[in-house]
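A single protein chain has been omitted; all remaining protein chains appear in their positions.
What follows is subunit A.
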């Protein structure tokens, strides 16, 4: 058992739902108890989808348990097919149904429906949402594009534009809707035609046309890498693996598309520019240099964010991690490049501990890191799913390509400006209260003051990042006062460094002198 307050990913059947809900003409029959229909509202509320997800649930209850449930599966499959007349049917089970072992997939396959029936293995007690989405997409591609591979062939008239499939965008994916538009525009400018976008917006017939493309673009590896690798092995369709998140990555993406498509894109890559490049070079952005950023999210967005933070905004990456274990290797490699310890975990308390330890000035993460940052009084921007309703915006807000780079610049810098404002407010407030002997943990109560009172009390209940950690090391009143003159967003780091410095040298009492000794020591 695992104590879970928050889960970064849902169960695997929610991943399969995301694939089904992304597509047209696919229906998903899910063997699940009454109540599991809650998942519908992820789509209807968070993504504000105007139609029900194409999912029929068996919604069994206690009175169905026993031999009834298999019959219920057959009835539900028959009714769902009759009503929705899908072109392909996914059949799977949620965690409770997995325990009943009704084998809904093979039950449905034996019903001889006139459409492909794709049975999904669940693994609900060992796998999660990302795997569920990847597996459902892979099975669909394999089931539909596989047999069509030979018939579709690759005979194209000479001189025809190279064609690519954009694979991976899904419903409830982070900014997928606009990323697809941005990347499609980028490819068109290069003279590459988009053949099929899938699963988002695709039909089963579209999946059958996947073999007609010259190559695949694996836009979201968490969903599409398994399918892309299979297509590469079995259909000899090469794949583009660079994800165009950030200006540099977009340039690399253009180059790689050129190599794979056999066209010259060197000039296009060199010309690719976004306003963010000038914005970042402008003197306004000088103060961004060396800002300490902690990054956490799905592997793709986390790795891309680290590169953007380091190369394009001049931040220092002080933490890098992911919850997607299947893609941990890339994160480990990137973490090594930035000289930080990779964090591979889906335990939010572990992430919170690591954020507190790293004492960053900016947290780039998921919806959960937003809450962690709020609690610790740190600026934060969301870079990856899981995200809440505000990160499914009405406006055009891609993260990929050139406009994506612009969006990212604004999104990431915005909380920092706020942080600076907050810091100025804090300084003036502190000045006027200097004689009033402010409490030593003023920073923990002051920082979240803008947030709701609830968050404030929650933050006060637990020692925050800046609370003294050094065992046995005492601070003199003067030293505490001096520490409070340091801007609050670097104060945690200063406190930690000073305590480490003192502990290493056996200094029992930290004075003003010790602070400056430590400062000099660490600035080398």
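Keep in mind that, in the parts below, contacts are C-beta pairs under 8 Å (C-beta built on N, C-alpha and C of every residue); 3 or more make two chains touch, one makes a residue touch a chain; residues count from 1.
Quick note on the criterion: contacts and distances are computed from a predicted model.
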item	value
Protein that the absent chain corresponds to, by UniProt name, given "Light-independent protochlorophyllide reductase subunit N", "2-oxoisovalerate dehydrogenase subunit alpha", "Na+/H+ antiporter subunit G" or "(2Fe-2S)-binding protein"	"Light-independent protochlorophyllide reductase subunit N"
Given A:3, A:477 or A:508, the one touching the chain that is not displayed	A:3
Per the touch definition above, residue among A:20, A:42 or A:243 touching the missing chain	A:42
Interface with the unshown chain - residue positions in subunit A	1-7, 9-11, 13-14, 33-42, 44-45, 48-52, 56-62, 65, 76, 79, 83, 94-96, 99-100, 124-126, 128, 371, 374-375, 388, 452, 454-455, 457-458
